[in-house]
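Sharing a structure below in structure tokens format, with a few things to ask.
Every protein chain of the complex appears in place save one, which is left out.
In this document, chain identifiers A, B and C correspond to the written order of the chains, with residue numbering beginning at 1 in each.
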Amino acid sequence: MIFKDALSNIAHYTAPLRRFGASSLARIVILGVGLAAMAAYTMPDLQRADRPWLEGCLWCCLGYFAIESAIHARTAFRAGAARRYLLSPSVLIDLVGVFAVPIALLCGVSPPTAWLFASLWVLKLAQNSPALAQIGRVFQIEAKPLASVFALFLMILFLSSAAMYVIERDAQPGPFGSLPAALWWAVVTLTTTGYGDAIPLTHLGHLLGAVVMICGIATFGLSTGILATCFAAENRRRNFIQTWDLVSKVPFFQSLDPSAITEITHMLRRLEVPERTAIIRRGKIGDCMYFIAAGEVQVDIKPVPVRLAAGTFFGELALLGDSVRTANVTTTMPSTLLILDLADFHSLSANHPDLKRAIDAEGERRMSENQQRRERQRLGSAAPS
Amino acid sequence: MIFKDALSNIAHYTAPLRRFGASSLARIVILGVGLAAMAAYTMPDLQRADRPWLEGCLWCCLGYFAIESAIHARTAFRAGAARRYLLSPSVLIDLVGVFAVPIALLCGVSPPTAWLFASLWVLKLAQNSPALAQIGRVFQIEAKPLASVFALFLMILFLSSAAMYVIERDAQPGPFGSLPAALWWAVVTLTTTGYGDAIPLTHLGHLLGAVVMICGIATFGLSTGILATCFAAENRRRNFIQTWDLVSKVPFFQSLDPSAITEITHMLRRLEVPERTAIIRRGKIGDCMYFIAAGEVQVDIKPVPVRLAAGTFFGELALLGDSVRTANVTTTMPSTLLILDLADFHSLSANHPDLKRAIDAEGERRMSENQQRRERQRLGSAAPS
Amino acid sequence: MIFKDALSNIAHYTAPLRRFGASSLARIVILGVGLAAMAAYTMPDLQRADRPWLEGCLWCCLGYFAIESAIHARTAFRAGAARRYLLSPSVLIDLVGVFAVPIALLCGVSPPTAWLFASLWVLKLAQNSPALAQIGRVFQIEAKPLASVFALFLMILFLSSAAMYVIERDAQPGPFGSLPAALWWAVVTLTTTGYGDAIPLTHLGHLLGAVVMICGIATFGLSTGILATCFAAENRRRNFIQTWDLVSKVPFFQSLDPSAITEITHMLRRLEVPERTAIIRRGKIGDCMYFIAAGEVQVDIKPVPVRLAAGTFFGELALLGDSVRTANVTTTMPSTLLILDLADFHSLSANHPDLKRAIDAEGERRMSENQQRRERQRLGSAAPS
Partner (left out) sequence: MIFKDALSNIAHYTAPLRRFGASSLARIVILGVGLAAMAAYTMPDLQRADRPWLEGCLWCCLGYFAIESAIHARTAFRAGAARRYLLSPSVLIDLVGVFAVPIALLCGVSPPTAWLFASLWVLKLAQNSPALAQIGRVFQIEAKPLASVFALFLMILFLSSAAMYVIERDAQPGPFGSLPAALWWAVVTLTTTGYGDAIPLTHLGHLLGAVVMICGIATFGLSTGILATCFAAENRRRNFIQTWDLVSKVPFFQSLDPSAITEITHMLRRLEVPERTAIIRRGKIGDCMYFIAAGEVQVDIKPVPVRLAAGTFFGELALLGDSVRTANVTTTMPSTLLILDLADFHSLSANHPDLKRAIDAEGERRMSENQQRRERQRLGSAAPS
């Protein structure tokens, strides 16, 4: 029993890995192997002996990416989405990934240098990260404030490096012998990187250096503030849109009034689960309920497990006072769930009593059913004994 | 008088320490001693002379942790929670802490190396930090955006190091002689760590370096934004759930309508206090009131101190205009208090006038009581004189 | 067709560049050239041969800025805004930019040093960044908390450097031989810059160093928190004021009740677009609608494109269920648009059903119109075949 639980435990914790998807994983592994081979290929001590191996490995990766790109193109053309595909940045990443190295080799560039273009394969990560577009949008929306912070950064950079050049040029003609050298010091200091190749030695230089470092903290704070605030807002907005589509598939929500739907959409969290994954495990403390937007789950109640289809909900007992989960719940197919947390449920039900009433009714109905079943089962098992 | 106050002052400021609990403290002290001994054990100049002492110390710590683990297991088995215990990560930490070193020693690993496994004891800190689970949850919820930022990080890393390798490999065959070496430079720079073991020397290298550093600030900002926003939300949610349980124990709140309860739950702060701790001290400026969710407090009013049990409130005069505290309030047993701040009280009472009325009524009742008592006392002390 | 789309694609992505404006761009290019020339002028190995070239270049930039300043002044005087101009910080930047270098040269300062004053030209960036004033305001509003964090910073700095001086002065008389030297170590460590010129060597020094670094993270966190929160609030406030002015120009909003107008103003994003820029491209997924505050757009519906003037809206079909854009929309003149996102639209329409109804009506009217047109077109094209 415990062993089985432990297994299910492992299955539970590795679910995100499986959810990641086999093809995606293969892709990232091949990408990793390719980039590692490319990096190894540039090492002077490895080059001689292992060249053929590494080259073979690199050509295999290139082949994989070529086939993948061909499949991308073919799929797009078949689906009649050729134009959208050709206009997407994805095409560029595919083309560059496939043709950059061969073209460089054909142009007579030496192999170790030509294969450096394989580092462009790292851009393929962008095809796996939908949220990257969101980051791009943050930079687009906040372009003006970020440009201002950057202007501030440049002002501090130039003025401090000019001052430092004047202060230190006599004491250290090496690292502060020209304004470009002082600029290098300033950028290394203002970003708080601090290599230590150029360090002021005079007292005045130390004072100015301290000011630049403190300005660096302020610059950090301002840019973090801009990026953090905007990213949070974008994230909320994107989540809302994605959740909104799912909410429309759950009949339960349709009975609520529009402002309640909007409010609940802001609060639900989406969860995509592969098949045969434990959602709820008996004996754990529960603090949320689940709506099934797509897929199906099985509730392991004795004597006969119950299956719940898309549009229904489960785990609501946790919100109605009974915080220990009473049954295991497992997906039977890849499912999309919407999670409503206890805290949000209380806020919601305070403003929309009809929601609480509807869930209460359903909850009580199930509770009494469970009770009856257990009663019947007890009677059944009591009779023969 | 002043001396006594000073003592109570010290008691007040050391309360968090006492609150920390004796057993927890002992545990952390033993953990600290064990880790320090383990660290000292690896020092080449200390090894010879102090070996027996340090080994003894390490074995003692190991013994302590073995006993502790045994108690953990026994408690769990007695309470019938064996399964939940065996499935928790706590078991792993306990097992590894007890068996890693002896097994390594049995396998013939040299003692200084075997004892290195004692560094795994540091994981026992996780058993003392309930909020760690919250941090884990943040990483789970924000996995997608964080993965995107990490993908961006990797892209900048690979592309900048490939470029830097091309730029600097002729000038510095040492630190930039291969792509892995350039990657090391890139990661040290992009995280703004800046060891200074690999530094670009050419002008182009300086320019690229500056770009990488600025990208580093952006990466910092994005990841801080994601973590900060999500952690704040998780914290609020967790607080709400914990406070909600306590609010249900205070009868005063039950008379409010549901939306007021939800609102007030968001605003209350929990405070766990050991016995004989001063909550309010006379003469201090007060800006909050207290509800007693569990325990008991004593209000030092003359002539006879008053005891307030769980479910009542005190310190409300501060919210009704009288900001200087008029009496000391001390716990008589370990208590859980709910704090309502002045600012929140004003917001609440604007939207829920019944709350303010109820507190006003109670406040006036007590005020007049105090007045009467003082009056009586004055009369009483005036009579004999 | 695809080629044309690709061109429009490029035009779409370079729009921000064109939007930047020719004169602004020229200004920044000249500024960049000037600063680069100034930096190059200080390099010992370049000075001899390229002096005349660089000096010519610098004089040209100076000339450009002189003319620009003259135009600024003339424009201001003609517009009768002389007083406001003379009192603005802009005048100082103009004057210093033009006169600092010539005056230094006249005073007999050697040219390479005199031209260093050209680094003050970088302040001209402030004239291009309206958001800089906002950053200044953040520092003004949050002066007290920032001063407190700075006081904390100074306390940690002094106490840790005094302690470190006592700990390390005997072991390292060089980098820790005096309190100012230890202060330099402390500031380099507390800002997590870490040059590595002064590093504690003793165990006690390492411990103190670790504490200072962790304090550095806390200082970072506090100042970032203050700046980020305030900057976000300022940004929101500024956006509201600017959007408010535009909202008053769209008749559609005037029919809403005041609280709806305030709410929608908080949600709209402004977008300034030059003429002939694609706003919506057919086939893309749409998640927002647009209101025209100023300017005009052309919707490419067949057979005859439709022009929409200021005060109207478009792209609303995306909010009403049809998420794929059905037509290209391009500006015909420089326009100012207000963007309403899908998420915000849902929130709004839940609380203000009249808004949704009005947009629905307009949307349905247009949809049927499109339908009729297509029908007619199909009949028309079917007849001759």
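Remarks
In this section, a residue touches a chain if its C-beta (ideal position, glycine included) is under 8 Å from a C-beta of that chain, and two chains touch if they have at least 3 such contacts.
Owing to the predicted nature of the structure, the values given are computational and were not obtained by experimental measurement.
Only one of B:151, B:179 or B:227 touches the chain withheld from this view, namely B:227.
Check C:42, C:119, C:224 or C:349 against the missing chain and you find that the one touching it is C:224. Only one residue from C:154, C:309, C:333 or C:361 touches the chain missing from this view: C:154. From the options B:140, B:235 or B:371, the residue with contact to the chain not on display is B:235. For chain A, the residues in touch with the chain missing from this view are 192-196, 224. Listed for chain B, the residues touching the missing chain in the whole complex are 1-2, 5-6, 9, 16, 35, 38-44, 113, 116, 119-120, 122-123, 125-126, 128-132, 134-135, 138, 153, 180, 183-184, 187-188, 191-197, 219-220, 223-224, 226-229, 231-232, 235, 269, 283-284, 287, 341-344, 346-347, 349-351, 353.
Listed by residue number, the positions of chain C touching the unshown chain are 82-84, 86-87, 140-141, 143-145, 147-149, 151-152, 154-155, 157-159, 161-162, 165-166, 173, 177-180, 183, 189, 192-196, 199, 203, 206, 209-210, 213-214, 216-218, 220-222, 224-226, 228-229, 236-237, 240-241, 244, 258-259, 261-263, 265-266.
Just so we're on the same page, only the chains that are shown with their structure count from here on.
Matching CA atoms, the turn from chain A to chain C amounts to 90°, rounded to the nearest 5.
Under half of the residue numbers found at the chain A and chain B interface occur in both copies, marking it as a different-residue contact. Of the chain pairs listed in B-C or A-B, the one whose interface repeats that of A-C (more than half of its contact pairs identical by residue number) is A-B. Legend note: the chain whose CA centroid lies nearest the centroid of all displayed protein CA atoms is A.
The mean-CA centres of chain B and chain C are about 37 angstrom from one another, to the nearest whole unit. Averaged C-alpha coordinates give centres for chain A and chain B that are 26 Å from one another.
Within chain C, the positions touching two or more other chains are listed as 192-196, 224.
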